[in-house]
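My questions all concern the structure below.
A single protein chain has been removed from this complex, and every other one stays in its place.
Moving on to chain A:
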(Lines give C-alpha, C1' and ligand atoms only; values in the text may rest on other atoms or scores of the structure.)
Protein backbone atom coordinates (compact mmCIF):
# COMPACT_ATOMS: atom_id res chain seq x y z
CA UNK A 1 0.00 0.00 0.00
CA UNK A 2 2.79 2.43 0.97
CA UNK A 3 4.78 1.44 -2.11
CA UNK A 4 1.72 1.98 -4.25
CA UNK A 5 1.09 5.41 -2.72
CA UNK A 6 4.70 6.44 -3.32
CA UNK A 7 4.52 5.38 -6.98
CA UNK A 8 1.25 7.24 -7.40
CA UNK A 9 2.69 10.42 -5.86
CA UNK A 10 5.62 10.26 -8.29
CA UNK A 11 3.07 9.99 -11.07
CA UNK A 12 1.22 12.98 -9.65
CA UNK A 13 4.39 15.07 -9.76
CA UNK A 14 4.43 14.45 -13.50
CA UNK A 15 0.77 15.48 -13.71
CA UNK A 16 1.50 18.65 -11.78
CA UNK A 17 4.44 19.48 -14.06
CA UNK A 18 2.16 19.13 -17.10
CA UNK A 19 -0.42 21.35 -15.38
CA UNK A 20 2.26 24.01 -14.80
CA UNK A 21 3.39 23.75 -18.40
CA UNK A 22 -0.14 23.97 -19.82
CA UNK A 23 -1.17 26.97 -17.72
CA UNK A 24 2.11 28.67 -18.60
CA UNK A 25 1.50 28.09 -22.33
CA UNK A 26 -2.17 29.13 -22.06
CA UNK A 27 -1.22 32.45 -20.50
CA UNK A 28 1.10 33.17 -23.43
CA UNK A 29 -1.91 33.07 -25.75
CA UNK A 30 -4.02 35.47 -23.73
CA UNK A 31 -4.29 38.81 -25.56
CA UNK A 32 -3.16 42.02 -23.87
CA UNK A 33 0.11 43.05 -22.27
CA UNK A 34 0.07 42.87 -18.48
CA UNK A 35 2.84 45.43 -18.11
CA UNK A 36 0.91 48.00 -20.15
CA UNK A 37 -2.12 47.27 -18.00
CA UNK A 38 0.04 47.71 -14.91
CA UNK A 39 1.36 51.08 -16.16
CA UNK A 40 -2.16 52.24 -17.08
CA UNK A 41 -2.05 56.06 -17.19
CA UNK A 42 1.73 56.12 -16.94
CA UNK A 43 2.09 54.10 -20.13
CA UNK A 44 4.51 55.81 -22.49
CA UNK A 45 7.18 55.94 -19.78
CA UNK A 46 9.72 53.63 -21.46
CA UNK A 47 12.12 53.65 -18.51
CA UNK A 48 9.49 52.51 -16.03
CA UNK A 49 8.16 49.97 -18.54
CA UNK A 50 11.63 48.49 -19.04
CA UNK A 51 12.21 48.39 -15.27
CA UNK A 52 8.92 46.56 -14.66
CA UNK A 53 9.58 44.12 -17.48
CA UNK A 54 12.96 43.33 -15.96
CA UNK A 55 11.48 42.98 -12.46
CA UNK A 56 8.85 40.48 -13.67
CA UNK A 57 11.41 38.73 -15.89
CA UNK A 58 9.22 39.30 -18.94
CA UNK A 59 12.19 40.55 -20.95
CA UNK A 60 13.82 37.14 -20.89
CA UNK A 61 13.44 34.24 -23.31
CA UNK A 62 10.23 32.22 -22.86
CA UNK A 63 12.01 29.09 -21.61
CA UNK A 64 13.92 31.13 -19.05
CA UNK A 65 10.59 32.59 -17.90
CA UNK A 66 9.29 29.04 -17.51
CA UNK A 67 12.31 28.01 -15.44
CA UNK A 68 11.86 31.17 -13.34
CA UNK A 69 8.24 30.16 -12.75
CA UNK A 70 9.27 26.65 -11.68
CA UNK A 71 11.85 28.21 -9.36
CA UNK A 72 9.20 30.48 -7.86
CA UNK A 73 6.92 27.51 -7.25
CA UNK A 74 9.82 25.70 -5.61
CA UNK A 75 10.60 28.60 -3.26
CA UNK A 76 6.93 28.97 -2.40
CA UNK A 77 6.38 32.56 -3.59
CA UNK A 78 4.73 31.59 -6.92
CA UNK A 79 6.22 34.71 -8.49
CA UNK A 80 4.98 38.31 -8.26
CA UNK A 81 1.41 39.49 -8.67
CA UNK A 82 0.67 41.91 -11.52
CA UNK A 83 -2.28 43.55 -9.82
CA UNK A 84 -0.50 44.15 -6.50
CA UNK A 85 2.79 45.26 -7.97
CA UNK A 86 5.82 43.75 -6.32
CA UNK A 87 3.80 41.52 -3.97
CA UNK A 88 4.54 37.77 -4.09
CA UNK A 89 1.53 35.74 -5.28
CA UNK A 90 1.59 33.67 -2.10
CA UNK A 91 0.93 36.81 -0.03
CA UNK A 92 -2.00 37.73 -2.27
CA UNK A 93 -3.70 34.33 -1.98
CA UNK A 94 -2.58 33.40 1.54
CA UNK A 95 -5.87 34.62 3.07
CA UNK A 96 -7.96 32.35 0.84
CA UNK A 97 -5.65 29.38 0.65
CA UNK A 98 -7.67 27.14 2.95
CA UNK A 99 -11.17 28.53 2.33
CA UNK A 100 -12.05 26.76 -0.95
CA UNK A 101 -10.59 23.36 -0.01
CA UNK A 102 -12.31 23.53 3.38
CA UNK A 103 -15.62 24.52 1.76
CA UNK A 104 -15.29 21.64 -0.70
CA UNK A 105 -14.27 19.13 1.97
CA UNK A 106 -17.06 20.18 4.34
CA UNK A 107 -19.55 19.93 1.49
CA UNK A 108 -18.43 16.47 0.41
CA UNK A 109 -18.36 15.35 4.06
CA UNK A 110 -22.03 16.30 4.26
CA UNK A 111 -23.04 15.22 0.74
CA UNK A 112 -21.69 11.64 0.88
CA UNK A 113 -23.46 10.39 4.03
CA UNK A 114 -26.59 12.38 3.20
CA UNK A 115 -26.71 11.21 -0.42
CA UNK A 116 -25.97 7.58 0.48
CA UNK A 117 -28.66 7.54 3.20
CA UNK A 118 -31.22 9.07 0.86
CA UNK A 119 -30.26 6.61 -1.88
CA UNK A 120 -30.64 3.62 0.44
CA UNK A 121 -33.91 5.04 1.79
CA UNK A 122 -35.47 5.16 -1.68
CA UNK A 123 -33.87 1.94 -2.93
CA UNK A 124 -35.56 -0.14 -0.24
CA UNK A 125 -38.83 1.63 -1.04
CA UNK A 126 -38.56 1.15 -4.79
CA UNK A 127 -41.68 2.20 -6.71
CA UNK A 128 -43.51 3.58 -3.69
CA UNK A 129 -44.77 7.18 -3.51
CA UNK A 130 -41.83 8.07 -1.23
CA UNK A 131 -39.42 6.81 -3.89
CA UNK A 132 -41.13 8.79 -6.66
CA UNK A 133 -41.29 11.98 -4.59
CA UNK A 134 -37.66 11.86 -3.49
CA UNK A 135 -36.49 11.08 -7.04
CA UNK A 136 -38.41 14.11 -8.29
CA UNK A 137 -36.71 16.36 -5.73
CA UNK A 138 -33.32 14.84 -6.54
CA UNK A 139 -33.73 15.51 -10.26
CA UNK A 140 -34.55 19.13 -9.43
CA UNK A 141 -31.47 19.29 -7.20
CA UNK A 142 -29.26 18.08 -10.04
CA UNK A 143 -30.90 20.20 -12.75
CA UNK A 144 -31.13 23.67 -11.19
CA UNK A 145 -27.81 25.52 -11.71
CA UNK A 146 -26.16 26.68 -8.49
CA UNK A 147 -26.30 30.41 -9.26
CA UNK A 148 -30.07 30.18 -9.81
CA UNK A 149 -30.47 28.15 -6.64
CA UNK A 150 -28.35 30.70 -4.78
CA UNK A 151 -30.51 33.60 -5.97
CA UNK A 152 -33.66 31.77 -4.91
CA UNK A 153 -32.38 30.71 -1.49
CA UNK A 154 -30.93 34.16 -0.71
CA UNK A 155 -34.24 35.76 -1.66
CA UNK A 156 -36.23 33.33 0.48
CA UNK A 157 -34.07 32.81 3.56
CA UNK A 158 -32.12 36.07 3.76
CA UNK A 159 -34.34 38.74 2.29
CA UNK A 160 -37.86 37.45 2.96
CA UNK A 161 -37.35 35.44 6.13
CA UNK A 162 -34.22 37.18 7.40
CA UNK A 163 -32.90 33.93 8.84
CA UNK A 164 -29.34 34.01 7.50
CA UNK A 165 -26.98 36.74 6.23
CA UNK A 166 -27.09 37.59 2.53
CA UNK A 167 -23.35 37.24 2.08
CA UNK A 168 -20.01 37.57 3.84
CA UNK A 169 -17.50 35.44 5.61
CA UNK A 170 -16.40 34.85 9.17
CA UNK A 171 -19.50 33.85 11.11
CA UNK A 172 -20.92 30.35 11.29
CA UNK A 173 -24.31 31.66 10.11
CA UNK A 174 -22.64 32.95 6.95
CA UNK A 175 -21.60 29.37 6.12
CA UNK A 176 -25.13 27.99 5.99
CA UNK A 177 -26.30 29.17 2.57
CA UNK A 178 -23.04 28.68 0.63
CA UNK A 179 -22.53 25.18 2.04
CA UNK A 180 -26.19 24.31 1.37
CA UNK A 181 -25.83 25.34 -2.25
CA UNK A 182 -22.59 23.42 -2.63
CA UNK A 183 -24.07 20.33 -0.95
CA UNK A 184 -27.36 20.01 -2.87
CA UNK A 185 -26.14 18.93 -6.35
CA UNK A 186 -23.59 16.31 -5.18
CA UNK A 187 -26.08 14.97 -2.62
CA UNK A 188 -28.73 14.57 -5.28
CA UNK A 189 -26.27 12.94 -7.64
CA UNK A 190 -24.87 10.56 -5.02
CA UNK A 191 -28.40 9.63 -3.89
CA UNK A 192 -29.47 8.73 -7.43
CA UNK A 193 -26.35 6.65 -8.01
CA UNK A 194 -26.67 4.94 -4.62
CA UNK A 195 -30.26 4.00 -5.45
CA UNK A 196 -29.24 2.53 -8.80
CA UNK A 197 -26.25 0.62 -7.42
CA UNK A 198 -28.18 -0.56 -4.37
CA UNK A 199 -31.03 -1.95 -6.49
CA UNK A 200 -28.47 -3.78 -8.59
CA UNK A 201 -26.65 -5.20 -5.56
CA UNK A 202 -29.94 -6.34 -3.99
CA UNK A 203 -30.44 -8.62 -7.02
CA UNK A 204 -27.16 -10.40 -6.39
CA UNK A 205 -26.95 -14.04 -5.32
CA UNK A 206 -25.07 -13.22 -2.11
CA UNK A 207 -27.98 -11.09 -0.92
CA UNK A 208 -30.27 -14.11 -1.40
CA UNK A 209 -27.71 -16.16 0.56
CA UNK A 210 -27.74 -13.62 3.40
CA UNK A 211 -31.53 -13.80 3.54
CA UNK A 212 -31.43 -17.61 3.35
CA UNK A 213 -29.14 -17.55 6.39
CA UNK A 214 -31.80 -15.63 8.28
CA UNK A 215 -29.81 -12.42 8.54
CA UNK A 216 -31.96 -9.52 9.77
CA UNK A 217 -33.11 -7.30 6.89
CA UNK A 218 -31.36 -4.26 8.40
CA UNK A 219 -28.04 -6.10 8.28
CA UNK A 220 -28.78 -7.46 4.80
CA UNK A 221 -28.94 -3.83 3.68
CA UNK A 222 -26.20 -2.24 5.74
CA UNK A 223 -23.73 -5.08 6.16
CA UNK A 224 -24.14 -7.08 2.97
CA UNK A 225 -25.43 -4.66 0.35
CA UNK A 226 -24.14 -1.20 1.29
CA UNK A 227 -20.44 -1.95 1.12
CA UNK A 228 -20.82 -3.49 -2.29
CA UNK A 229 -22.73 -0.37 -3.33
CA UNK A 230 -19.97 1.95 -2.14
CA UNK A 231 -17.31 0.41 -4.37
CA UNK A 232 -18.71 1.70 -7.71
CA UNK A 233 -19.91 4.88 -5.99
CA UNK A 234 -16.38 5.75 -4.95
CA UNK A 235 -15.30 6.25 -8.57
CA UNK A 236 -17.90 8.90 -9.13
CA UNK A 237 -17.11 10.72 -5.89
CA UNK A 238 -13.75 11.76 -7.38
CA UNK A 239 -15.54 13.27 -10.37
CA UNK A 240 -18.17 14.88 -8.15
CA UNK A 241 -15.38 16.47 -6.16
CA UNK A 242 -14.12 18.21 -9.29
CA UNK A 243 -17.58 19.69 -9.81
CA UNK A 244 -17.63 20.81 -6.20
CA UNK A 245 -14.32 22.65 -6.60
CA UNK A 246 -15.58 24.56 -9.60
CA UNK A 247 -18.80 25.19 -7.67
CA UNK A 248 -16.75 27.12 -5.11
CA UNK A 249 -15.82 29.63 -7.88
CA UNK A 250 -19.48 30.54 -8.32
CA UNK A 251 -20.54 30.31 -4.70
CA UNK A 252 -17.61 32.34 -3.37
CA UNK A 253 -18.30 35.04 -5.93
CA UNK A 254 -22.04 35.16 -5.13
CA UNK A 255 -21.54 35.22 -1.36
CA UNK A 256 -18.44 37.42 -1.40
CA UNK A 257 -16.28 34.81 0.30
CA UNK A 258 -12.56 35.61 0.10
CA UNK A 259 -11.55 32.12 -1.07
CA UNK A 260 -9.35 30.92 -3.91
CA UNK A 261 -12.34 30.59 -6.22
CA UNK A 262 -13.32 34.24 -6.00
CA UNK A 263 -9.65 35.26 -6.19
CA UNK A 264 -9.30 33.24 -9.38
CA UNK A 265 -12.25 35.08 -10.96
CA UNK A 266 -10.89 38.47 -9.83
CA UNK A 267 -7.38 37.72 -11.06
CA UNK A 268 -8.76 36.68 -14.45
CA UNK A 269 -10.58 40.02 -14.81
CA UNK A 270 -7.48 41.89 -13.60
CA UNK A 271 -5.19 39.99 -15.98
CA UNK A 272 -3.20 38.95 -12.92
CA UNK A 273 -1.84 35.85 -14.67
CA UNK A 274 0.61 34.75 -11.98
CA UNK A 275 -2.24 34.59 -9.46
CA UNK A 276 -4.57 32.79 -11.89
CA UNK A 277 -1.87 30.27 -12.78
CA UNK A 278 -1.05 29.59 -9.15
CA UNK A 279 -4.68 29.04 -8.18
CA UNK A 280 -5.22 26.70 -11.14
CA UNK A 281 -2.14 24.80 -10.06
CA UNK A 282 -3.29 24.58 -6.44
CA UNK A 283 -6.70 23.26 -7.51
CA UNK A 284 -4.99 20.67 -9.71
CA UNK A 285 -2.82 19.48 -6.82
CA UNK A 286 -5.78 19.36 -4.46
CA UNK A 287 -8.03 17.52 -6.92
CA UNK A 288 -5.36 14.97 -7.79
CA UNK A 289 -4.58 14.30 -4.11
CA UNK A 290 -8.27 13.69 -3.40
CA UNK A 291 -8.37 11.20 -6.24
CA UNK A 292 -5.29 9.47 -4.87
CA UNK A 293 -7.02 9.11 -1.51
CA UNK A 294 -10.09 7.67 -3.28
CA UNK A 295 -7.94 5.10 -5.08
CA UNK A 296 -6.41 4.08 -1.76
CA UNK A 297 -9.89 3.77 -0.24
CA UNK A 298 -10.83 1.27 -2.95
CA UNK A 299 -8.49 -1.29 -1.52
CA UNK A 300 -9.97 -0.74 1.91
CA UNK A 301 -13.53 -1.32 0.63
CA UNK A 302 -13.00 -4.12 -1.85
CA UNK A 303 -10.64 -6.95 -0.94
CA UNK A 304 -10.50 -8.03 -4.59
CA UNK A 305 -8.57 -4.88 -5.47
CA UNK A 306 -4.88 -5.27 -4.84
CA UNK A 307 -2.88 -2.08 -5.03
CA UNK A 308 0.55 -3.66 -4.99
CA UNK A 309 1.22 -5.42 -8.25
CA UNK A 310 3.32 -8.58 -8.27
CA UNK A 311 1.26 -11.11 -6.34
CA UNK A 312 -1.82 -12.42 -8.03
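Quick note on the criterion: a residue touches a chain if its C-beta (ideal position, glycine included) is under 8 Å from a C-beta of that chain, and two chains touch if they have at least 3 such contacts; residues count from 1.
The working rule: contacts and distances are computed from a predicted model.
Here one chain is missing from view; checked against "Cytochrome c oxidase subunit 1", "ABC transporter ATP-binding protein", "Thiamine biosynthesis protein thio" or "SDR family mycofactocin-dependent oxidoreductase", UniProt names that protein "ABC transporter ATP-binding protein". Contact with the chain not shown here comes from a single listed residue; of A:90, A:144 or A:215, that residue is A:215. Annotation: of A:7, A:51 or A:227, A:227 touches the absent chain (contact as defined above). Across the entire complex, the residue among A:31, A:46, A:76 or A:303 in touch with the chain not shown is A:303.
Although one chain is not drawn, its touching partners on chain A can still be listed: residues 204-206, 208-217, 219, 223-224, 227-228, 231, 301-304.
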